[in-house]
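Let me begin by handing over the structure; questions about it come next.
What you see is the complex with one protein chain gone and the rest in place.
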Amino acid sequence: MTAEPLITLTDITKRFGTLTVLHDISFDIGRGEFFSLLGASGCGKTTLLRILAGIEPPSAGQLRIDGQPMAGVPAHKRPTNMVFQSYAIFPHLNVEENIGYGLRNLKISRAEAVGRVAEAIELVKLYGLAKRNAHQLSGGQRQRVALARALVMRPKVLLLDEPLSALDKKLRQEMQLELRALQRSVGITFVFVTHDQEEALTLSDRIAVMSGGRILQIDTPRGLYDRPTSIEVAEFVGTMNLMPCTVRSSTADLVSLDAGAAGALTGVCPGVAPANGTAAFLALRPEKVRLVTRVGKDDANSLQGTIREVAYLGDRIHYQVAIAGVEKPFVIFSNAAEASQELAAGAAVALTWPRDAGLVLCR
Amino acid sequence: MMRHIDALWVYAVLFVAFLYGPVMLLPLFSVNDGNFATFPLRGFTLRHYASMWDNGAMMSALANSTRIAIIVAVTSTALAISAALAITRYRLPGAAPIVGFMMLPLVIPSIVISVALLVIIIRFLGIPLSLWTVTAGHILICLPFSLSVLMARMEGFDPSLEEASRDLGCSAWKTFWRVTFPLAMPGVISSLLLGFIISFDEFVIAFFLTGTESTLPVFLFSQLRFPNKLPGTLALGSLILVGSTLLVILAEVIRRRGVQSNNPGDI
Partner (left out) sequence: MSYKTTAKAGPRRDLAILRKRLAGYGLLSPALILMITMLALPIMALVTLSFWTQNGFELDRSFTLANYWKMIKPSADPTVWFGIPFYLDYPVPAILMIKSLTMSLVATIAVITLAYPMAYFLAFRVTRNKAAWIILMTIPFWTSYLLRVFSWKIMLGFNGAINSGLIYVGLIDAPLEFLLYNPTAVTITLAHAWVAFAVLPIYVSLEKIDRSLLEAASDLGDSRWRRFRRITLPLSMPGTLAASLLVFIPTVGDYVTPELVGGTGGTMIGSLVQKMFMSLNNAPMGAAISITMMAVITLLVLIFLTLVGYWRMRARRA
């Protein structure tokens, strides 16, 4: 990154008793970035967010926000504000009082506070609900109040702890778009925690994929999807088919693999190519593979298989194809318009893909 | 199916009749124009109530009990708020056995508590018995009730509410007054009312620990021995019953209302 980062984490470690939930986490988050922490529950993403907020102290490591070290700075003195997973709307206060809650702790005049609350209500489109009580609000409205309450503080960083997980699917998709637009308009750095990979891909500038208290990979959505550096990331973000192989040889841009009975295959390696003879996997995205009844001359890679299941999803078709010697059947997506009637369950088929479509990943 | 419901309903009604029947005799005979609690009833009168106001000893006992009950309710609630906060908000090693210890007065017969306090007050500390020693004993037995009401209340609400307050710039102290205390309010009121009732109605500890002055239950107990004082006792007892009942209903309604408005998450 060229510009000075807004948040710098250095070797952040968190232990609860003997249990270590975060191991030496180090990375930077840039100014104005929409940054997501993605991982399954228990991976440490929420703990990391709470360390950023100052609710939990780290066991070791250093955190800087805007150049200032945050050690010993309590939550109420940090330039961060949080949208809680439960929204934490104060039940004894109405919408307006909830949004204005933190402003009493800033040295601003009453008139300015009133103005800011009105502005925030406008920003999150809660027009006319200012006097509503907390328990009269719908899930989506509660989420907006939580958002406004944090944004009204004009934090340097807005922390969001799975803010959309309590909403139903349709509302969630609407809020995703709104949240992204909102972040662009206010220009505040967002750190967003989620377990939903689709949500992270939709919203984020960059995503940190976490597992077992460690960062597996930090990249743009596109980068994570196209160039996962580990099998874990590959399987977590989207669907990935894995073909066990042995590395035979590699050049700068292509790795040749031996897939045993299935023959020779090729792929590319996102990092340093593994040594010859290493056991590896050729990872293939479902939409990169074509299903054909006969292998053509210019098809670089191919495998033989049998169709197990066909699921028609309107715009596309999902096939499950069993490959000899591979435990999990391959999943192939194909455009419904191009589908052939011959590709029915039980049919013997060939799978083909270009020479650089597969990624070589090690366990 | 229908008969099953009927049987249980009949039982429930009988149970309530059994529960309330004997106590109802007090108000019934208190308005009976006679000097004994006997059937047949002789006619309606309020003279037993009217004569209560002239009874100086009774009035001073009432004043004593009221004063003690207010001090007890406030003190035990204040102690319990602070303790409940510590137990529910701080991960303290040893909190579970400490809570267990604080709940002990619930399962120790009150006569043992009374004589133990009597022994330490008179024999070891040499303090003369007074209404203050009664007050102290009552605080002890009210604390477990206050503590359980307030702990339940404080465990009941989302801890992220307080985290949100801290996150929005409030110190721990400000967070307590702006979030924790208002949210714990139903529990606080309920604890105050229950503490008042427990102290006001308590007899054994007051009987052992009071000096020359008496509380209302101690006064009542001394009257129970004299058959000629019966009508006045019945009138006093009825008023105490009605008063306590109203306070209990109030405490319960407030507590329950609190529990309901407590789950902002689910609608």
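To keep things simple, chains are lettered A and B as they appear, and every chain counts its residues starting from 1.
Quick note on the criterion: a residue touches a chain if its C-beta (ideal position, glycine included) is under 8 Å from a C-beta of that chain, and two chains touch if they have at least 3 such contacts.
All of these numbers come straight from a predicted model, not from anything done at the bench.
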(request) Consider the whole complex, including the chain that is not shown, and state which of A:Pro58, A:Pro155 or A:Gly213 touches that chain. (result) A:Pro58
(message) One chain isn't shown here. Among B:Val31, B:Leu62, B:Leu117 or B:Val134, which residue touches it?
(response) B:Leu117
(request) Against the chain that's been left off, what residues of chain B make contact? List them. (result) 4-5, 8-9, 11-12, 15-16, 18-20, 22-23, 25-26, 29, 36-40, 79-80, 82-83, 85-87, 89-90, 92-93, 95, 98, 101-102, 104-113, 115-120, 123-124, 136-137, 139-140, 143, 147, 194, 197-198, 201, 203-204, 208, 217, 220-221, 224, 234, 237, 240-241, 244-245, 247-249, 252-253, 256
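Convention: only the chains that are shown with their structure count from here on.
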(request) For chain A and chain B, let me know how many angstrom lie between their CA-based centres, rounded off. (result) 55
(request) Enumerate the contact residues on chain A facing chain B in the complex. (result) 53-55, 74-77, 80-82, 84-92, 101-102, 105-106, 134-135, 138-139, 142, 149-150, 153, 166
(request) Enumerate the contact residues on chain B facing chain A in the complex. (result) 157-158, 160-161, 163-171, 174, 178-179, 182-183, 185, 261-262, 264-265, 267
